[in-house]
Structures are given as C-alpha cells and as structure tokens.
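Before I ask anything, here is the structure I am working with.
Every protein chain except one is present and positioned as in the full complex.
Every chain is named by a letter (A, B and C) in the order it is written, and numbering of its residues begins at 1.
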Amino acid sequence: MKKIAVVGASGYSGEELVGLLLSHPEVDLAAITSRQNAGRTLAQVFPKFGHQRKAKNLRFTEPRPEWIAQEAEIVFLALPHGIASEFAVPLLDRGCKIIDLSADFRLRSAAAYLEFYGHEHPAPDLLLKAVYGLPEIYRREIQKASLIASPGCYPTSILLPVIPLLKSLLIKPTGIIADSLSGVSGAGRKAELDYLFVECNESIRPYGIPKHRHLSEIEQELSLAVSAPVTIQFTPHLIPVNRGILTTLYLAPEKHFSDAAMMHELAEQISNCYQAAYGNEPFVRLLDEKSLPDTKNVVGTNMIEIAWRLDPRTGRLVVMSAEDNLLKGASGQAVQSMNILCGYPETAGLQ
Amino acid sequence: MKKIAVVGASGYSGEELVGLLLSHPEVDLAAITSRQNAGRTLAQVFPKFGHQRKAKNLRFTEPRPEWIAQEAEIVFLALPHGIASEFAVPLLDRGCKIIDLSADFRLRSAAAYLEFYGHEHPAPDLLLKAVYGLPEIYRREIQKASLIASPGCYPTSILLPVIPLLKSLLIKPTGIIADSLSGVSGAGRKAELDYLFVECNESIRPYGIPKHRHLSEIEQELSLAVSAPVTIQFTPHLIPVNRGILTTLYLAPEKHFSDAAMMHELAEQISNCYQAAYGNEPFVRLLDEKSLPDTKNVVGTNMIEIAWRLDPRTGRLVVMSAEDNLLKGASGQAVQSMNILCGYPETAGLQ
Amino acid sequence: MKKIAVVGASGYSGEELVGLLLSHPEVDLAAITSRQNAGRTLAQVFPKFGHQRKAKNLRFTEPRPEWIAQEAEIVFLALPHGIASEFAVPLLDRGCKIIDLSADFRLRSAAAYLEFYGHEHPAPDLLLKAVYGLPEIYRREIQKASLIASPGCYPTSILLPVIPLLKSLLIKPTGIIADSLSGVSGAGRKAELDYLFVECNESIRPYGIPKHRHLSEIEQELSLAVSAPVTIQFTPHLIPVNRGILTTLYLAPEKHFSDAAMMHELAEQISNCYQAAYGNEPFVRLLDEKSLPDTKNVVGTNMIEIAWRLDPRTGRLVVMSAEDNLLKGASGQAVQSMNILCGYPETAGLQ
Partner (left out) sequence: MKKIAVVGASGYSGEELVGLLLSHPEVDLAAITSRQNAGRTLAQVFPKFGHQRKAKNLRFTEPRPEWIAQEAEIVFLALPHGIASEFAVPLLDRGCKIIDLSADFRLRSAAAYLEFYGHEHPAPDLLLKAVYGLPEIYRREIQKASLIASPGCYPTSILLPVIPLLKSLLIKPTGIIADSLSGVSGAGRKAELDYLFVECNESIRPYGIPKHRHLSEIEQELSLAVSAPVTIQFTPHLIPVNRGILTTLYLAPEKHFSDAAMMHELAEQISNCYQAAYGNEPFVRLLDEKSLPDTKNVVGTNMIEIAWRLDPRTGRLVVMSAEDNLLKGASGQAVQSMNILCGYPETAGLQ
C-alpha cells in the first residue's frame, strides 16, 4: 500500500481526489492538507466521507512540505496555479513523486508560461522534467516520471479527439475550432459573485475570449503531434450544471469528399484511426453513428465519450467529446496516472 | 383595438403570445384555440393569467377557421410545422392577416422545403407571398404583408449578427460556423422522454447534427444578403435552462489583420457596420468591448445582445448573440411584426 | 411624477426595485446608490436595463443622506439589516418618506429586536412610528405613514394565509407550523461559499433551525391578530431555484369535523373567510379545490397564491402559499405600499 498525500484537499478537485483515493484498493491516503481547514477532521469538512472506514482518522493539516514528505511517497497537488510549484520543488528534493493538477508544469516553454500566465515561471528547470499526464498519449513517459503535470479539463476534452486525427494526417493542422461548454465546478470552490447560484442558474455565457490560458497547453500538445506550430480557436462557455464538459470541434479533413464513395472511404479511415488509437483504452468510449455524447453519460466516471460526423454540405468533420471535468478532466485522470506510475492496473479505483 | 386570435395557444410560444397580447395596449385578444384544452378557460389552463382583467372571459375553443375569422382580424398561428398551412389558406381567403410562428412559410422555395422537411409543401403558391418576419431586415415588407412567416429561434440568433457583416462585405460568405446553445423550451411542450427534467438537468448534449431543419431558412436569408448561395455549419446543443439561446459564430474577415493598426481599422469598420445597422433598433443591444452576452440579461425581454471579438492569433472574427428563444426567437418577434403591420409603435406591449 | 431614490440598489431586491420603478408610470427614479458601484452607470452594472429610456442617465452614487434627500421625496432602503436605520433617521429628518426593505423597523418592541438580532436597536423611538407594510392588512395605516417597514419574504408567505383564519377564530392560535421552501436569491447577492452554484444545485437543505430571525415579526403580527401571544414553529429550507417561496402551513381548526357534513360546513366557512379577506385583493389568488400553488405561476409577478385542504384523517387544515420572494416577498410589495402611500392605483407598475 503506497502512502499518498493530497495537498489542497478542500477544493473541488481535491475533494474528488480524496474520494477516489479513499476507495482505491492499492493505496493509503495518509495526509490531507488545507490552509483554511487545518485542524478539522475530514468528516467535519465533508460529511459525506464520514462513514468511510479509512476516513476516520484523517485530519487536515497545514501544508508543510517537510511533514508531507514524511507521510507520503506520492503527493497530489490540487492547488491554484502559481502555488503548486512552491510545493513541488521541496517535495521532489525530499524524494516524493508529484502529480500536480495545476497548470504550473504543463508547459515545456518558460516563455509560453510567461505569455499566458503573465509572470516568470518560478522553477523553469522543472518544466522539461515534467511529463504531461495524458495517459492515452504519454503512458510510457508517465511510468518513469517523478513529476506529472496532469492536464486541464478543457485540454483533455480537445486533445484526445484531435491528436489521433492529426497524427494520421487525416485533418489539417490549421483552422481548428474548439467550442467548449463547462459545468460550474470548473471555476473552483471560490466565493465570487460570478459563480453564485443565482448568477449561473438560468444563464448561458461565453467567457475568457479570445485567449484563454488553457490554449497554451492545448496548442503545445497539438504542435508536438504534428511537429509544427498549431494555433487554434477556443471558446469556453459556462453552463448551469455542476459537472461535465462538452466540446464541439470543427475540423478540416485533408481530403475532399465530394461524392458518397469518397465520403464513405474517409469515414472508414477516421473510424479506423480512432479504433487504432482508442479501441483498447479503458476510459475512451467511441460512440457509433447513431449516438452523440451527453455529459450525463460520463459524469461520475473517468470516461471520455467521442463521436464524429462528416458534413458533406460543408466538407467539414465535426467531432464531439464529453467528460466529467473533475474526473477525466482532473482528479480521475490524475489517479489514472498514479496507477500507471505505480504499476497498478490502470483502472484501479476508477470503476 | 384590433381583434386578435391565437391558434394553438397552449404550447410554449402560444402561452407566451397570450401573455404579451393580454397586456398589449392596442389590441383585444378575442379568441384562443387549442384542441386538447377546448372548453376550458384560460385561467384553468394557465393559472398565472387568472388575475388579468382581460383574461376573465377567455375560453379555449376548437380551432375552426370559420369561427376564428369571425372573431379576429389578425391571427397568430402557433402550431407545429405542417399544420399551420392548413389554417393559413382558409383564413387568408376569409380576409384575415396571418402571423405564422411555424416553419411552414419561411422558405421561398418549395424544393428546399421538400429537401429539409421531407414532404411536398401543401400550399406552394403562398411561399412567394409570405414575408420573412425579421423586422430589422424586412421592416418595409412587413408593413404591407398579409402573411408573415415569423423566423425560428436559432435563425434569429444567427441572422441578425451575420447579415450586416455580409452585406458590408466585411466577412467572407464561406466557412461560417454557428454553434448554438438552446434552453429546453425550444423543444416545445411535448411529452417525450428526452425532455423530462431528469434527462435534461445536469446534461449537456448536441443534437440534430449535421443537418438541422433550421439550416434551410438560415442559408436562404444569408444567400439573399449576398445574392449568392451560402452554406454554413450549424450545431445546436440542448442546455438545462428553461429559456434562452446563446450563439457563437466563427467568421472569416475579408481582410487580414496582421498588425495592430490593421486590426484597429477592421475593428472600427465592424463597429460602424453594427452601429449603422442596429444603432437605432429598439431590440438590439450592441455590447461594448468589456461585455459578453449572457442569456440571463435577455430572458423575459424581446432583446438580442450582440458582442464580437477579433482574434489576432487566428485571424478570425468571433461574434456572440443572446436572446430569449420564446420572445425575440418566437412570440416577441411575432408581436413586433404585428406592431409594424398595424402601424403601432414597434415597442408597444414589448417593454 | 414623484421623485424616488433607491439606496442599496445593487443587491437582488434593489435591482428588482430599480426594474419596477423604471417602468412605473407615475414616478421618476431620480437616484440610485451603491457603495461598491458608485460612479458606474446603471447599464454598466445591469446590462439588462441598458435599453430602457429612463435608465440612460442613471448613475450609482455613494449613499449620502444629504444628497439623497435633495433628489428624492420617497426613498427605498434596500440595505442589510442594521444599516438601514443609519439612513432612515437623517432622511426622515430631512422630510423624506421611507420604505425600508430591511428588518430594522419591522418589530414594535426593542426587546424583541435585541432578542432576535443580538444587539440594541439603534433608533428605538422609530419602532412605534413605523407601519408594517403588508397592504392587505395595514392599507389604511400605510396611506398616512412616513416610515414603512416592508415585510420579509417568509413572513408575507405565512401572514397572509394565516391572519384571516386567526381573526375569524377558525383556527387555534397554538401549534401553528410553517414549513417554507425558498429560492436562493433569498440569501442575497453575497459572495459566500454556501451560495455558490455547485453548493446549491442538486441540494435540498434546511437551515436556521429552530430560531430564524424572521420568527420575530411573524409572531408579532400573529399575536396582534388575536391580541394574545402566538408562538409558531418555522422551518426554512433552501431550494435550487432562483426565485420563489412555497410555504406549507399546518393548522388546527377550532372545530372538529368528524363527519362529512361538519367538514363541508367548515370548508364553507374557510372559503368564505378567505373570500371576504382577499376576494377583491388584486395580488392574492385564491385557488380552487382542484389546484395547488406552484412557484412558477407567481414568479415574476406580485401575486401570492393560496390553497388549502382539510384532512379528515388528522383533523388538520393544511394551507399552502406561493409567492416570488423578490416581488410580493420584497420589492413588489414595497412598490405596492408606495402606490398606496402616494394615492396611485395600487397595481400601478405591478402588472
């Protein structure tokens, strides 16, 4: 039983991580930290964990790296952007392995970090050491990583559907549009007027246009897939559901399909491409031609659903994905990476 | 006081029309029909209208054209597609003016109707007689119309933002993408499993991809704006709110804007274009560069909000609109047309 | 046109008041104040008011009594409890009439205020001068008032159904239970974790048990109705809707009704009692024996719906009411009082 800590366990991702790790058959959740809840038991802060046997003795502590390193071999950081790196450095020094859910180590380039996050990266040396924790793409690298930068929720919903198509040269790397719809938990557990019930309920709104921070990691990974710079259009919207991201992607096939035969052939290539990429993946559900994604089919699970349609009227390929932003988009994916890192079955604690 | 009838007054658009007409200062709601509610009073079916003085004596009747024509000079048809035309013909013959909220008379071409609706149009002669009831575009034609085909909710949210840009040659007529998010009332008051509370709440899903019926009228009107065939990509999504449509449009400016000066110039042209088109329109709200549309700012009103952003990274223009699908997207717009038709102030009963 | 000010115009009640007063035919909204929004225009803070002609020149100012008194004859205070009285005193001194939406002047007894609000009342002399602004009960007093204490949302939903029954001696003044369900706007526009979308959506929870502050004014008014002290049980619950209160009241009829004839007679007395009290009230809707209240039938209106059932199995009378907590429960009722105070038609601006 590996000993695990969660730093920043009182946000939505942290809470979700705690729930997953408590019921994980192979690990022992040894420490949880939270500045605002230090001293309180897990059950006091989250009554719903009150009855889990393993939760009985868990109490939030102040987040001190030296304590955490004594308690745990693997540390999840579920902290706001910019703060995670303060913990990663001392914890790595003390021999812990780190799975970071923030954006702090997702970019390989300190310059890109500066451009999108507005300040110098505090530990640029670690950027090249970190592995981008998208298991379906970087499984092998994750096995040997000491610092895993777990992807953001929007990036996951975009990268998994797009990367195989790009790598197979089935679509053009230009003109990609990602239109994403996110539940409100994506904004985090923050006491801000914008996220009050009354402000979100019965409201549909775009935000962060046109240059959302997540663009940086999305474009980085798409660029790596084609070994050339890729720039995309990305529009996030806030939707009144607790959880779930639905992304609609507008893509340009490399080939025209001006008649039914060409369309049929292209469809087969796309189908084969996805089948080859994800046919055996435990957490990717490729939908058939009669089904479309629905967040309610993935919420509470670590699955991502992918469906696609060729549109002969416009010559475009429309791809749609659905995931739970807190699971496949955050904590579930982080646990999936932990399973790979530790050599556990990849689905352990995730079904 | 003009006498008015609403045929099909128990659906969501019909209910909304009744509410608007009851409090309209210039008209007298003389007749309401509903097959399923015939014989019941308005207050029995919709308790919320119970206290309006004018509602006291209103009772649903069977929808018989000969009766309706005796009671009313202007008849709103709030009926399912395909059924409206059965009423339009005899009512026009009897001298009534018709404002139809269905799709039956929105297309000028019987061939396009057949392609998108799957059956021959029942009264093709009327297609050329009908005026498309989008007041900001066809105000003059509406004044003299006898048959007004009031636009659909999705088309309104797309046409109003796009047409001025197309007419000013600021954007290309190719490659237009409209990604729309609609509240559930858009599906109508129909007892179907897909629209149950539990199936919609905590769910985000696309549908009707890639060839939704509303495409036909959208493309018709865009084509008329540029006098050339326009084909667009349109993806509707179902969102768990009662009312509201948020549309995000991806458009290609005719001019590149590779430096800040060019971008500034283009921005000014777009701003001027919208200002010229809608600066004096009572129901179009052009947002400034700090604001983005939010359905909660338009729900319950006949307004459409429009905002836009140039994205120098992709060279695209992103335009967003928000409207209430039952008001500016249906019944409010129909009343706006009635006001024009009758020579009332255009905002009468709509503020 | 009377000149009106709203102090604290950026909370939910304040926003609602502004909307009502802008479209009120008899008044001129001359000043709006807000500490946090001082200097901004109304349209900047609330885009939805942007198109109302009267809103064009409105700008939030700092809430200084001397300025307000120069601008307005009637001042609405939509401030947190405890702060309203700081403004009432200087504004009354300067000759303004005050309609206060806070709890500051609802109690006649400074001792009760201390018991329920935990601190001495800052202006106890005014408590006896203030009129409790429940028009259906205190219409005559409101006409001549200079300080109107507009009732809370929960009290309105309880007092209107119960007072006529108590006054007619149809129910016992003991053992009354009020179980209330409120939308989240009742908590105000406050950036607190408890009212975040994710914390409220898909949640049903009681709170403030067993001694909610609103009990004090409810019991005061029930006691006045029977000229004897009345103590009730009151349980508020938070429900994931934006607006609306549904209250279920459990009452003990004075008479037993052990057979059908007695039950029939009692039912007739209750029906007559409500008819006599509210049959001509413009904002009370008495439902028939086939209908039950539903908040969706009153939201957006100043109506309260009341229905009741005798239960022969338990000998109890169950009464249910529904209202919009921001309208009949707050701002609508305050405007109704203003109409009475100024001699306008009572329904002016409220239909």
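Here is the rule we go by: a residue touches a chain if its C-beta (ideal position, glycine included) is under 8 Å from a C-beta of that chain, and two chains touch if they have at least 3 such contacts.
Worth saying up front: this structure is predicted, and the values here are computed from it rather than measured.
Interface note: of C:23, C:146 or C:235, the residue touching the hidden chain in the full complex is C:235. When the full complex is taken into account, the listed residue touching the unshown chain is B:200, out of B:200, B:251 or B:335. Of C:78, C:153 or C:299, it is C:299 that touches the chain left out of the display.
Contact residues of chain B toward the unshown chain are 12, 184-185, 189-193, 195-202, 240-242.
In the full complex, chain A makes contact with the omitted chain through residues 23, 47-48, 50-52, 202, 282-283, 285, 287, 291, 294, 296-298, 300-301, 303, 305, 351.
Within the entire complex, the positions of chain C that touch the omitted partner chain are 177, 179, 181, 183, 199, 201-207, 209-211, 231-233, 235, 237, 239-244, 246, 248, 250, 292-296, 299, 309-311, 313-314, 316, 318, 320, 322.
The criterion applied here is as follows: only the chains that are shown with their structure count from here on.
Ranked by number of C-beta pairs in contact, the top chain pair is A-B. Centre-to-centre separation of chain A and chain C, using mean CA positions: 46 Å.
A separation of 38 Å divides the Cα centre of chain A from that of chain B. Rounded to a whole number, the gap between the C-alpha centres of chain B and chain C is 37 angstrom. Annotation for chain C: residues 202 touch two or more other chains.
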